[in-house]
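Note that one protein chain is taken out, while the other chains of the complex remain in position.
Let's turn to chain A:
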Amino acid sequence: MGKLRVYIVSYDISDSKRLYRVHKTMKGFGEPVHYSVFRCNLSDKDKIELIAILSEIIKHDEDRIMIIDLGFLDGYVDRRISLIGVHPEEDNNESAIIV
């Protein structure tokens, strides 16, 4: 309960309309890190919701989605990811957004 885990979600969607819907959904759950790859910080509840929503969108015999669990959101998780080249900053869900 409460604690967030970090997931890498990647997908192959064969139809552009569904691809758009999956991408739009993913933008609500995480940050795009590569083409068709998102990093998401999710609670157990979020994860189930994400799976539920994606399951409704995709065609189960044509598309595919992979979800990799990287463990709890803490200092260690960033050590499991090596980045080469240009990358956005990690989102660590720290605090309020003030603009």
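Rule of thumb we're sticking to: contacts are C-beta pairs under 8 Å (C-beta built on N, C-alpha and C of every residue); 3 or more make two chains touch, one makes a residue touch a chain; residues count from 1.
Following the convention adopted for this analysis, contacts and distances are computed from a predicted model.
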From the options "Cation:proton antiporter", "CRISPR-associated endonuclease Cas1", "ATP-binding protein" or "Methanogenesis marker 6 protein", the chain left out of the display has the UniProt protein name "CRISPR-associated endonuclease Cas1"
Filtering A:K27, A:K59 or A:H87 for touch with the omitted chain leaves A:K27
Touching the unshown chain, chain A contributes residues 1-4, 24-25, 27-30, 43-49, 51-52, 93, 95-99
